[in-house]
Each structure stands twice: as structure tokens, then as C-alpha cells.
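Before any comments, here is the structure.
For this depiction, one protein chain was excluded, whereas all remaining protein chains were kept in their positions.
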Amino acid sequence: MDINLNDLLRKYKSHPYEDHKIDAPHTGLVFFKVRDGQEVAGPSGQWLQKPGTLLYILERENNPKRMYSAFTGRVAGLRAGLEGSFVQAGEQLLTIQHRLNRDEIIDRILRDVLQVFRAPQRARYFFTPETVTFLEKKTDKGLPIAPGDEIIIMSLMKRDSFLPYEGAPGIIYKVYFQQGDLVEQDSPLFGVCPPEKLPFVQKVIQRIRTEWDD
Amino acid sequence: MDKKRILIANRGEIAIRIMNACKELGLDYAVVYTVQDSKSMHVRKAVEEKGSGAAYRISNYKDPNEIFSVADHAGAHAIHPGYGFFSENFRFARRAALRNRPIIFIGPRWEVIRDLGSKINTKRIAKKLRIPVIPGSDEPLYSEIEAEALAEKLFYKQKKDGIEKPSILVKASAGGGGMGIEEVTHLDTFRQIYRRIQNYAKRQFGDEGVLIEQCMRDYHHLEVQLLCSQHKEIVHFGTRNCTIQSTGRQKRVEAAPGFDPDYTDYPFDARKVLNRMVKYSVQLASKVNYDNVGTWEWIVTRDGQPYLLEVNTRIQVENEVSARISRISKHKTPVNLIKEQIRVAFGERLKYRQKHISFRGTSIELRIVAEDVKRGFAPWCGKITRFYFPEKPWVRLYSQVPQDEPYEIPTEYDPNLALAIIWGRNTEQARERARDFLARADIQGEDSRGEPIVTNLEYLMDRLDDVLKF
Partner (left out) sequence: MDQNYILDSGKYLSGLQDRIIYLGDVKGGLEWGHLQDLLNEVQKIRRNIFEFQEKELLRQIRNLEDRISFFEARVAEGLTPIEVVNIARSVQRFTLQDILENVYDSFTELGGEGDCNIDPAVLVARATISRRVKNRIYFHQVMVIGHEKGKGEEFRNGGSAKPWGNEKALRYMKVAEAEGIPIHSYIFTPGAYPTEDYPGAAQQIARNLYQMAKLRVPVVAFISEGGSGGAEAIGLADIRLMASRGYYSVISPEGAAAIEGHIKEGEQLPRKLVEHCAEQLKITAQDNLSLKTIDRIVEEPPLGARKEDFAFFRRLRYEIIRATDEVVLKTKSFRAFRVYALKRQAMETENGICEEFRLYINWSLSDSEKARLLENRSRKYRNMGHGYNELRQSVVSRLAQAGDTAKQSYYDIRYGLLRHHSRSVQKILEEVSSEGFIFLKTVTEPMRAAYDFVFPKPETPTRTELSTPVRRSIFVEEWEQYISPLANEDRTVTCPNAEKYGCRDLWVPDLYGEFCGVCPSCGHHFPLEYQWYLENLFDKGSVREFNQHIASTNPLNFHGLDAKLKKAVERTNRHSALITFGAEVHGVKLIVAMLYSNFRSGTVGAAEGEKFVRACDKARTTRRPFLAYIHTTGGIRIHEGTLGVIQMPRCTLAVREYIDSGGLYMVVYDNNSYAGPVASFLGCSPYQVGIRSSRIGFAGPRVIRETTGADVPPDYHSAKNALKRGHIQGIWDRRDFRKNLFEAMMTMGSPHLYYK
């Protein structure tokens, strides 16, 4: 395998952060509930049933909606000037600097290791219902896939079309999108691990597990 | 009119046409757009004319909460829904009227939208007025036995009428837009199809009501354009012919008037048929106290029998094809129906009557779409690098696509590129001008794989010969 795990690990160790921009999902009056520099938590609980820190309230049509943090991290770049004012959809409100944990590091490094199947177009993507059923079962085995398999539906211009998988056969090791997400062109949809590489991938994971401390 | 502000709750070419109408009426306006449409001409034009505060970015054109939220913030007095989106949504209109800060909905009052929005209900009202409608059920059926009995009756009627291959359509009553419709050609297969549609309807719309009606073949699709005020004034702007459609029943070429017996022969008395349709349309409008622009959709079969299909309680894409040939006496230019629509929504009187309206020439509308006609009209998306159309006094072009910079077609919406309305003294001239226009149009671009753009220009050219011919 032509991947230098040491370099990758060093890269992440020197800067184990990822910035998440928080935009207003729709129009409305914004009221902040956090300050710059404040530590915030993401959702917690076994089923992530407990929401994260309350970041801000977005009030539209007399509906004050409480917006919670989806990430753990530190608030930065909070646009305090917007407090109490009307914002348009997509207005950036703040950033959360999120420190990557071990599993996320594994996830990021795996993207470099796995054969990633990318979105050919900017479109909405779905797994076929059978695939969803399989993935929901959460077996450890992963879903085997071979070239030509049509397991993804691309929804573009109100039309759905099957997307045949192109690439080496293997098992789907990682899924990068949620059902119905609008995925940008060339963004990863899922990562496939060829069976012969499986031991290597597991070795990579093992190694990060031992070397990375949260 | 005072300086009122109108929020334009739509995109693309209709937003531009509404802006123009507002400008001509001396009204202020604001527009909304989504991030995908940031490059659209409708945003650029609004910012150029009214400043950056006149364009609001929203999450979705289909979210009523966004529209009302912006309307309040922009201090809009009225909302123009354009076509599609909220134009025929009676709940939206109702909310506009009943909220704490009421906003004028530019369209008919919500009760009318609701009552005529249901095809079945329209059919029922029409039947009472003895307006011909397609034979079939006039309320949703929930019982299989009842449905089968009616199906049998419809087959019998067709046989009696000497129809060679009788068939009926089974539709989900809550459906629309061609979804949940199947054809039954033999009574034996009726139950099976009925059940399938019923299940589909239940799954899709939560209501298992089913409609059945005779399946019509060999017909022309005609429309009657009406304009009504809140003061019980009703005028019509003639008829138009929208028979040329894509396989998905999307209109591609329209022409006004609806038939032209001077141009081609019809197997029936075309003028008489058109007059009947207009008369019936006005009759129904008067019955329901219609109070805005509206389109009465009809089909005319080869034997010259018109049947009322439905009423579109909105301004339509093709409104201008009728407007282009209509003139109100003492007015210098053809009528602008969008302007008239806004005026009546604000409660103004028409200030003219039917006798003041005259018709002149033929107009043809061409819908220029990035679609692959050979592949079932599949939409194309990619980047447009050149977008050129000849400028002539007899053509009006509406497009959100800028001509001076590359434009990425948003994948979220239909790839409609432009609308061209061409006028001629008579049908021959209009047809030849349309030919000339299409021949000189030039659209270039490529998709993400570097393949060149596909449009329907050639298709439109091919279909020009069919215009208005039965």
C-alpha cells in the first residue's frame, strides 16, 4: 500500500481540528445563546437523544426555534452584530472549532485508504431500499459490492436514476452521506475496501487506536 | 396606486416579467432567491433596479414560512406567486389573508382557489351549469363495486358512440400532474388496476379515493384566458392552442388564437366551437365569482365537442401568447395580463369591457428547454457559455439566463432556459418568423463530462408545421 501512515498521523497530530461553519438554515431573527470562545457540546446519550449545547434561537413566523450544536468544540467567529436582527438563509453565524477524536481521525485516514466512490454530479443521493435495509441491520460484515451493482439512486432535476458502481469489488466499509443529502460533485459517497486489503485496513485502525489519545 | 411593495415569490423568467409589470405600474418590489439561483438574472435585475436590499436569500421557494417571513421583513403589501410554487395553493392564500398582518395574495381569493383547485369539484359545478365535461365520476370513489359499475357504463357508452378502441382512465383523486394514472382497455382488468391505483393513492396521498373517466384520444388542448375583477367584471382574452406537448405532457409550443380556420381546415365549425368554449368559461367564472386572471382548460375532440378539463387559478406561462394578440381600444400596446392581474388583486376596476378588446394576428410561444428530446425529454444540466437570440420587433424573449456571462443551470429546478413569443400578421407569417428566430438562435455550453449542451431548438423547429393543425 502506497500510503504513508506516519505522515498522515503526524499531519493530524499537528492540527487535530476541523472547523464547522454554522449557517442560518432559514430566514428569521437570530438570538445568540453562546459567546466566542465558549466550549460547546454535541449531542450525547446512547442514541444521541440528548441535544447538544443551545447555540442560538432563530425565530421565524412566531416560532422561536432552538438550534443546538451538532459538534463538540469551541465557538469562534460569532457574529455578535447580528444579535436580534433578521438574517437571510445561509448567513454564516458562527464557527465551531471541533477537535477530532480518535474515531474521526480513523474516519479521515480511511478516506485516504479506502477506494472512495464519489458523486458524479451535484445531486441528491439515496441508497436503494434493499441496501438501506441491509445497512440498517448493522452487521459487522459490511455490504459486498461489485462493479455494475446499482445500489445508489441519484436524484437530479426531479428524475431518479440508478448509478452503477464503478471500481474494484469489495465491501462497503464506510458511508459518507445521509439518505437524500444534496452531495456536491466529487464528494465521497461511500468507501469500499477490497477484501485483500481488509487486514491492512484493520491494521491501520488498530494502529491509530493505540497511538491516538483523545 | 400608492407606492406599494410586492414580494415576488418565484424565480426565473416569470419573476422578471412580474418585475417589469411592477415597474410599469410604478410599484416597488422585492425578490427571493435560493443560493443555487444566486446567478440568476432575476436576482441581478432586482439588485440593479432596486438595490441589494431588494433580494432576499431563502432556503427554499416552496417553504411558505420563508415567504411570509421575508414579506414581513421587507414590508411587502402583496405577494405575487407567479406560476407553480404557491400560485394555486389555497392554504398559502388563506394564510396570507388571515394572518395577523394580512398580505394581499395576487390571485383569486382562497375559497375560489380551493373550490376550483379540485378537478372533481370543478366538474361538479360545471355539470350543474350543463357545461360539458369528460364522462366519468364526479366524486372520489371508495367502493370497488361502485367503481366497476361506472366503468362498465363508460365502456358501454363508448361502444354506443362507435369508438373503436374504448378505454377509461383510473386516477388517484388526490393526485395530479400525471401521477397515479392508468389506462384500462378491458373491463376484465379493471379491478386489478383499480386496486393498484387505490393502494398507490393511499400510500402517496393518504386518501384512497379514485376517479375514473373516459379516455379521450385525438383531441386538441385549448385554453380560454379570462380576467375578472373583484367588482364582478369579466372579460376574456380569447383562446389559445396548447396541443404540442412533450411526452410528460409539458407544453412546448403554444399559439393564439385557439383555431385558425383561415390557415387550415377543421372537421368542424372552428369559430362556433371557440365561441361555445368562451361562453361556457365566462358562465362558470360568473357562477363562482371569479376575481383574478384564470385559464379554463378544454379539450376538443375531432367531432368538435369541447369538454372542460379544469381551471388554472393563476397566471400561466403562456398567458402572453394570448395577450400578444389582444388589444384594448385606446391602448398603444398589447395588453399585459400580469399588470392587469396585479391591478385587480389590489381591488381596482377593469375600466374597460369586452367590446373594447380586439384581436389581431397570430402569436406563437416557444419554450426553449435544455432537454434531450430523443431520450424522453431528459433534462440536461451543465454550464451555458453562449446564449444568443436575434432581437426583432416581433419577438419578445424572457429568460433568467444572462447573455454576458457563463451560467450554471441549477440542478434543483427544471432546465427551462427561455420563453420566446413571436407575433405575425397571420399564422403563416408567425410560423415563418418563428422558423427564422430558431434558425438564428445560438446556445452553447457543456456539462461536467465536457459533452456539449443539448436543447430542444431542433424539436421546436420540427413541430412548427403542426401548429394549429388538427
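Every chain is named by a letter (A and B) in the order it is written, and numbering of its residues begins at 1.
Rule of thumb we're sticking to: a contact is a pair of C-beta atoms (placed from the backbone, for glycine too) under 8 Å apart; a residue touches a chain by one contact, two chains touch by 3 or more.
All figures in this text were calculated on a predicted structure; none of them were measured in a lab.
Asks: Give me the visible chains that the unshown chain touches, in label order.
Replies: Taking every chain of the complex into account, the missing one touches A, B.
Asks: Specify the residue from the set B:R94, B:K157 or B:R463 that touches the hidden chain.
Replies: Per the contact definition at the top, the residue touching the missing chain is B:R94.
Asks: From the listed residues B:E111, B:E348, B:D414 or B:D447, report the one that touches the chain absent from this view.
Replies: Checking the options B:E111, B:E348, B:D414 or B:D447, the one contacting the hidden chain is B:E111.
Asks: Using the document's contact rule, name the residues of chain A that touch the chain not shown here.
Replies: 45-47, 49, 60-63, 65, 180
Asks: Identify the residues of chain B touching the omitted chain, counting contacts across the whole complex.
Replies: Counting over the whole complex, chain B touches the hidden chain at residues 62-65, 91, 94-95, 97-100, 109, 111-112, 114-115, 118, 120-121, 124-125, 138-140, 142-143, 145-146, 206-209, 230, 287-289, 291.
Here is the rule we go by: only the chains that are shown with their structure count from here on.
Asks: Can you tell me which positions in chain B touch chain A when the two form their complex?
Replies: Interface residues on the chain B side: 34-35, 56-60, 63, 65-66, 68-70, 73, 378-379, 381, 411, 413-415, 448.
Asks: Contact residues on chain A for chain B in the complex?
Replies: Per the stated touch rule, the residues are 25-28, 60-61, 63, 86, 88-91, 120-123, 156-159, 185.
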